[in-house]
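Every protein chain of the complex appears in place save one, which is left out.
Showing chain A:
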Amino acid sequence: MIVTLVSRSGREVVRGGIELSDSATVKDLQEAIHAKTKKYYPSRQRLTLPTKAGVSGKPVVLSPKSKVSDYCEKGNSDNLTVVFKDLGPQVLYSTLFFFEYLGPLVIYPLFYYLPLYKYFGYDDTNRTIHPVQTYAMYYWCLHYSKRILETFFIHRFSHATSPLSNVFRNCLYYWTFGAYIAYYVNHPLYTPVSETQWKIGFAFGLLCQVSNLYCHIILRNLRSPSVNGGYQIPKGFLFNIVTCANYTTEIYQWLGFNIATQTVAGYVFLVVATAIMTNWAMGKHRRLRKLFDGKDGRPKYPRRWVILPPFF
């Protein structure tokens, strides 16, 4: 069979098309495209069926595991037109996460250990370090170390790669907020809260971090590749009551940190992070409810909190 490869503007990407055996998979097609075009490795390719005029909705994305012939129209298994889009340079998700988390892990202790505040005009010499500041540094570093370890040992990613531009955007977000919070918690003029308050804050935060880890382990075991595009209804532990229990525990974990350290910077970060995660959670909840609609033998998605009981 011949696959005609066009760009979204209609131009032929590979002149003459690509010749494949009738039983070829989409993965074979991707490798053939890579061989012909040299720079478009498979994770950079987005292959879709052409949209028909007057038909709305998202274009059909070709799945690497399927056979190319699955996408052919009935009676026309000798050729297929596929639309190609270059997704730009890609990095592995694990690479992206590693660099976003490495920043805060390294930057925060810099503010704790090094006499940086004299560059901001503060006398750094006779400062006393409050116990809460030390514990905050341990807590913060534990958190980001945990994230890095989860990236390499626990998470299973739905997409293997992410655009390179996301590295810059995400690192800017994490590294800037990391520095912003580290500056205030380690400041020579920092005012600690009562011992009771920070003990409660850190204890609560740690509890949430452990819960969060457990949530990630549950999610990892959910990803069986066979049914429903890899999606299953999450269940067990907090997932029985909240769709995105992993985000919930993450948010409350930051709340614990803020209760203990009490900075405006920390709370600003909490609000922004919560907004971002809530956005993701709404999308995921919607997707799961759409997929598990109770029809055709599929189970119906149960009524659950989206992300933040008791609010939402």
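Note that contacts are C-beta pairs under 8 Å (C-beta built on N, C-alpha and C of every residue); 3 or more make two chains touch, one makes a residue touch a chain; residues count from 1.
To be clear about the criterion, contacts and distances are computed from a predicted model.
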Hidden subunit of the complex - UniProt protein name among "Protein BCCIP homolog", "Presenilin", "Proteasome assembly chaperone 1" or "Very-long-chain (3R)-3-hydroxyacyl-CoA dehydratase": "Very-long-chain (3R)-3-hydroxyacyl-CoA dehydratase"
Of A:45, A:90, A:212 or A:263, the residue in touch with the unshown chain: A:263
Sole residue of A:97, A:190 or A:301 that reaches the chain not shown, by the stated touch rule: A:190
Touching residues on chain A - with respect to the absent chain: 184-185, 187, 189-191, 261-265
